[in-house]
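The complex appears here without one of its protein chains, the remainder shown in place.
In this document, chain identifiers A, B and C correspond to the written order of the chains, with residue numbering beginning at 1 in each.
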Amino acid sequence: MLMTDAKRQFEVPSLSKRVLTIVGGYGSGKSEVSVNLARFLAETTNKPIAIADLDIVNPYFRSREATTRLEKLGIEAIVPRGGQFYADLPIILPEIKSAIEGYEGTLILDVGGDDAGARVLSSLADAFIPGEYEMLLVVNVNRPFTKDIPSSRQLISRIEDSSRLTFTGLISNSHMMEHTTTDTILQGVQVAEELSRATNLPLVFVSVTQDILEKIHPEQLQTPVLSLDRYLLKPWERKTNSNSSTG
Amino acid sequence: MAKILMKGNEAIAEAAVKAGAQGYFCYPITPQSEVAEYMSRRMPELGRVFLQGESEVAVGNMLFGAASTGLRVFTTSSSPGISLMQEAISYMAGAQLPAVIVNIMRGGPGLGGILPAQSDYFQAVKGGGHGDYRLLVLAPSTVQEAVDLMMLSFHLADKYRNPVMMIGDGMIGQMMEAVEFPDEYKEDPLPPKDWDLTGAKGRSPRVVKSLFLDPVKLEDNSWLLHEKYERMKREEVRYELYKVSAKNKILIIAYGTMARICQTAIDELEQEGISVGLFRPISLFPFPEKEIKKEASKKNIQTVLTVEMSTAQMMEDVERAVLGAKPMAFFGHTGGIVPTP
Amino acid sequence: MANHSNTIFSRPEALYDTVTHYCPGCTHGVIHRLVAESLDELGVRERTVGVAPVGCSVLAYNYINCDFMEAAHGRAPALATGFKRMRPDMIVFTYQGDGDLASIGMGEIVHAANRGEKITVIFVNNAIYGMTGGQMAPTTLANQITTTSPNGRNVTDTGYPIRIAELLATLQTPGYIERVAVHTPQHIIHAKKVIRRAFKYQVENRCFSLIEVLSTCPTNWGYTPGEAIKWLEDNMRPYFPLGCFKTPDVKEVR
Partner (left out) sequence: MEQYEVMLAGFGGQGIMTAGQLIAYAGIKEDKQVAWIPSYGPEMRGGTAYCTVVLSDTRIGSPIVTNPRCICVFNRPSFDKFGPKVKPGGLFIVNSSLINVTSDRTDFIQLLVPANEMALKAGNGKAANIVILGAFIGASGVLKYETVRETLIEKLGKKKEYLDLNLQVLEEGYNLALETIGQKDRV
């Protein structure tokens, strides 16, 4: 991937745990973050990378839509195949459990929204090995369930209850879709940092699309940055022959 | 066979029997309950199936199950009951199951009223239920024609593996006219069945379904259905002309019993020296678009008048056919007020 | 669980040799197998038609090797009725979950039972909507947390869970109604006998039958498969007692 001079000066995320579980409110951008994290790790580490789509609550805008592009980068996608790829069915592939228990590289779990979406983790709870996983909350202050510190704390406790796992960190992914500005990003990070202080959960990184990142001066962001390449595009945002989503 | 006097509803029932219907499922609703009453005696007499379901929702789905046997089955109902059957009708169209559905229409929307109307034109010809599908729709104007079209409906349902709907208003159902049934009912040969569920003996199992998870396969199925509907448009257009001539100043488009009322009006106008012709669509889907266009485009026609017992539903199809070639006019009543000549 | 049982039994002919889409610890696979074994043992696979519901078992025809129809949500008993009336010589069964049968399809099942349709209904009760992601079902237990009862099912707002077997057994007509479970090997062995008997009654052209099968849904319950078995035992069994509620022959009531 090409990096501009400006970007090189941003700190990049450092994640060493074997299992990275990405959780958050509905529409906070979990899937986009998960897919980009997989790409970033595939490009910057030598370890095998796998991504599992655990979103069984909502069959739209799931990370599995990026399967073909991820596989081109050598990333293993653990998703149902054939017709079931599209099914509105809670399909938990048996491979997911064994991957949580002992995947050789880094496994990214893209989980469904809210405590409802995170409940699936509870059925897999005995596969998680304490100390070998991260559970990261994706925070978008422009979404109602994480709009401020109290609502975010509430979501954290609801998700921890339903998943029976404990959070280990935060991701700031504040955006307003195509209306995102540099202020959206900076204000989001500010709230995320506040939440970090209130919960003692480290802010692991902030995710920003490349076009906005170009407008931000490195000094404005003291947090590690994951630059986002949009994978989960709306049909009218796609260019011909890119982002093919056939399973 | 000699002519006998029959109520439309009874005639429709007997026509289905003659066409070889092996099963009839129903739920009572005015003004078509005579079909159910007639069949409750007639079908057991013949060792065939009669069943009154608990609702039109169930009846539509019973029809789905029964049609999966490959045997000829049908149901009759009236406007609100037909609405409740739309779920099953859509599934049947999706799964390509043949069945005949008769709608003896009344006035709507909602509970409306029970008197004759043609208020379900859109519902019948534009799909009616959810999804991308069409029904073959036929509209008789006399009790004899109801008999003939009923028999044809079973044939077309099998020919196209598609539900066929026959629509008439309360007049068709309640009116008595002399009818004649063919002594022996013969029809063109049909393609062999390779989809009916008969048990997976000596073959791999079959599944009758409309679910296609893979969007590519779903799209394939939708285009397959589309091709079928296009074939219907080429092969199944039916209509009748009445007093259409080069003297006509006005061309009336009307279907069902409404067309007969127009015939009488045309006769009366003729006495007064006004020449009017009638174009009566018999198949409402496929709609005789090209044929209407041809008649309407003739030089002598000054106005195309659509007459319906609904608020200008068919007129939209007439407009589409005429494509602005001639000025349009509409006359109609609905809600049970039957226009008179 | 399906993989585990493969080492004990051979695959019935009425079951395809394929991996199901069901989640680990889900009991649909076991119930499919019991149905398939019953069809094989009675020698009726080649004259059987199944009716798949809307729900997690919507793809049942990918696993059970016989002719199938796929019903609209809740309407399987109506399809089965239509088919069986036309072809009384065939064996017809529906396979339905609790949302399908006890909620949207309540009308169809009650009337099919009351008419005494000679069909076999396999009713899988796991107290939750699985397919759509764990919403409250008509059989969801009091205080049970689901995605649409986040604070637990409030019975003053939503009523108590419906006991289908008992409800249908109050009807004069239906012949054979029993509730079984499939969460332990012993229960599976018993369930097998019961399901086979239900099909046998149909083969003998005797009566309507409905077998309610208590089942687990670890994914939507949010339990590991092991915990789910315990939850069924501790919570579902007390409210949904196992046993026979109606038989076509009084002597057979145990």
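The definition used in the following text is that a contact is a pair of C-beta atoms (placed from the backbone, for glycine too) under 8 Å apart; a residue touches a chain by one contact, two chains touch by 3 or more.
This one's a predicted model, so the numbers in the text were calculated from it and none came from an experiment.
**Q** Which of the chains on display does the removed chain touch in the whole complex?
**A** B
**Q** If I consider the whole complex, including the chain that's not displayed, which of B:Glu37, B:Glu177, B:Glu289 or B:Glu319 touches that chain?
**A** In the complete complex, the chain left out is touched by residue B:Glu177.
**Q** Tell me which of B:Lys209, B:Arg260 or B:Lys298 is the one touching the absent chain.
**A** Counting the whole complex, the residue in contact with the absent chain is B:Arg260.
**Q** For the chain that got dropped from the picture, name the residues of chain B it touches.
**A** 3-5, 30-31, 113-115, 170-171, 174-178, 257, 260-261, 263-265, 267, 336, 338, 340-341
The definition used in the following text is that only the chains that are shown with their structure count from here on.
**Q** Which word fits how the chains touch one another: line, ring, star, complete or other?
**A** complete
**Q** Distance-wise, how many Å sit between the C-alpha centres of chain B and chain C, to the nearest whole number?
**A** Whole-Å distance between the two chain centres: 39.
**Q** Among the residues of chain C, which are close enough to touch at least two other chains?
**A** 58 - these are the residues of chain C that touch more than one other chain.
**Q** Mind pulling up the chain C residues that touch chain A in the complex?
**A** Against chain A, chain C makes touches at 21, 23-25, 56, 58-59, 130-134, 147, 150, 218-226, 228.
**Q** Can you tell me which positions in chain A touch chain C when the two form their complex?
**A** 56-58, 80, 84, 87-92, 94, 97, 112, 115-116, 119-120, 122-126, 162-164
**Q** Would you pull the chain C residues touching chain B in the complex into a rising list?
**A** Residues of chain C touching chain B: 45-49, 51-52, 58, 61, 65-72, 75, 78-87, 90, 107-108, 110-111.
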